[in-house]
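The other protein chains are all here in position, but one chain of the complex has been omitted.
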Amino acid sequence: MNKFKDAEHLFRLAAVFLIGAIAFLVLRSFLVPRSFGQYGHYRGKAFVEIAALPVSYAGHQVCEGCHTDVLDVKSKGVHKGVACESCHGPLAKHADDPASVQPVKLDTAKLCVRCHEANIAKPKNFPQVASEDHSGGAACNSCHQPHSPAMIAGGSQ
Amino acid sequence: MYPNEVELQWSVLIVLYPFLTGLVAGAFILASLERVFRVEAVKPTYRLALLTALAFLIVAPLPLQLHLGHPERSYEMYLTPHGSSAMAMFGFVYLWYLLAVLVLEIWLDYRRDIVVMSQSTTGWKRLVYRALTLGSSNISDRSLQIDERAGWLITVIGIPSAFLLHGYVGFIFGSVKANPWWSSPLMPVVFLFSAMVSGIAIVMLLYMLMCWIRREAIDMRCVDAVAKYLFYTFIIDFSLEMLDLIHRIYEADESFRSLDFMVHTKLYLSQVVIQILLGTVVPIGLLALTQVLKLAERQRKQIYVLAGCLTMIGIFAMRWNVVIGGQLFSKSFLGYTTYKMGFVAREGLLTAIVLTILPFVILWMLVKLLPPWPDRHSVAISAAASAD
Partner (left out) sequence: MNITRRQLLILLPAAAIAWEHILAGTPEASPNYNMTGHWWGMLMDITKCIGCGSCARACQLENHVPDGYYRTWVERYHVTDWALEYPKVDSPEGGKNGFPAAVEAGGKNFFVPKMCNQCADSPCTQVCPVGATFVSPDGVVLVDQKYCLGCRYCVQACPYGCRFINPQTKTANKCTLCYHRITKGLTTACSEVCPTGTRQLADLKNPNDPIHEFLKTHSVQVLKPHLATRSKCFYYGLDGSVR
């Protein structure tokens, strides 16, 4: 018994450590998020949070649901693969509430050169022009129909 | 540069962290020289080394907390550590080393003094000492013998623990395959040996400083022994770093051209001049002089101080070159960026300076609370009572 009396301080120390470990485990069970580990080493609820983020681009199928006349024109021209929002910008809000949210009118002089300005790095077979030489900065839709960009004799639309 | 690479991710605080934990590991290894390997000569530095390690260990998490985007979420590392992440191990390795190794060893070594002081002091100090005794005032010979044995065991466990504490930091860098400046199996080993060098150097410097402050004679046998171990460790550290360098130059893989250019331009001052020349070659040369020539005591002291200071600067530069250097070049190997270090900012230079001074303040407090060297009056009593 004398031996244990001399090691008493070590037992007290061990008790302190044990209490600390138990406190940690108890605290942990409160603090770890409920959905953690559901699918892997992460919070399962994260999927719900990420998937619930708002959508800004409606997607061309939604546009085509209403704007069938534009679809008719576009599907016959070389822009048939270009999505509506590629030029018109994100319009999910307009799809949600078409009457009150109107898309912004586009300025073709600035819009079209984003793709069609001549650049050495663009694929050779891609239609590109040096806009200064081609039109002198005039609006592109004064000669081309944007939805189906063949030349229109005599002006726009 | 990839567009997202222009801004550096890890700042000077992340340079400071391995520097601080390196000092902890190094100081502890020096202490273990006496305890486990029975190198009598370094005994005067034993307690100081432990207290130094503790002071730096307490400050070590602070640069990390200040760096995190969400320090209030840092407890998550304890709740859900990701088994595949070296960084997740930090919380547990740190806690283990702090509580199960360092605090325990200090407590066991000081317990006799703590009990004596819990009975002899007054006021709030008395309360602190009483709390530290954990309610037990048994300082019989047998209990002190048990303490001695337990302390020896703790130190034996503590050596690999110290390796782990700092080695994992090296692994954090060495395991990142995306970064060729870091990715290397040598990284943990290089970090560890440079940590030992810095730890031994700082204890040597602090011991000499404290003797000077206390107007005590410096035990030259002790300092000579410490300097000898510093010299040997430095040789190993330098060899490892040169091995890495030579290997890189010889193999000259995809990243070499980009890294080589970086070392010659952006990193020239901090790596070639400060780390290699001033921080490694010069101290090794100076220490070699003391080993080869028979120099007078005064000259040896001057050389030790100079070599020690240069070593500290050199090891800090090494951390800088690894952490900051690893982020100055693009992973495309086609570009470089610059580190814009703020001054008065959360991760700025001022913060780094404050965090470097803080451990010394804490050490001063620890030395007051747990004096490493007995009072001159009680030397006789201590000599009789303490087990050797």
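We just call them A and B in the order they show up, numbering each chain from 1.
Everything that follows uses one rule, which is that a contact is a pair of C-beta atoms (placed from the backbone, for glycine too) under 8 Å apart; a residue touches a chain by one contact, two chains touch by 3 or more.
All values reported here derive from a predicted model rather than from experimental measurement.
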Specify the shown partners of the omitted chain in the complete complex. A, B
Of the residues listed, A:82, A:106 or A:139, which one is in contact with the missing chain? A:82
Logged for chain B, residues touching the omitted partner chain are 1-5, 7, 9-10, 67-71, 73-74, 76-77, 79-82, 84-88, 90, 172, 175-179, 254, 257, 327, 330-335
Chain A residues touching the chain left out here are 33, 36, 39-43, 46-62, 65-70, 79, 81-83, 85-86, 89-90, 95-96, 98, 114-115, 117, 119-123, 126, 128
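Note that only the chains that are shown with their structure count from here on.
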Rounded Å distance, chain A centre to chain B centre (Cα mean): 47
Residues of chain A defined as touching chain B within the complex: 2-3, 5-10, 12-13, 16-17, 24, 28, 31-32, 36, 41
Which stretch or stretches of chain B touch chain A in the complex? 75, 78-80, 82-83, 99-100, 104, 107, 111, 133-136, 138, 140, 142-143, 146, 150
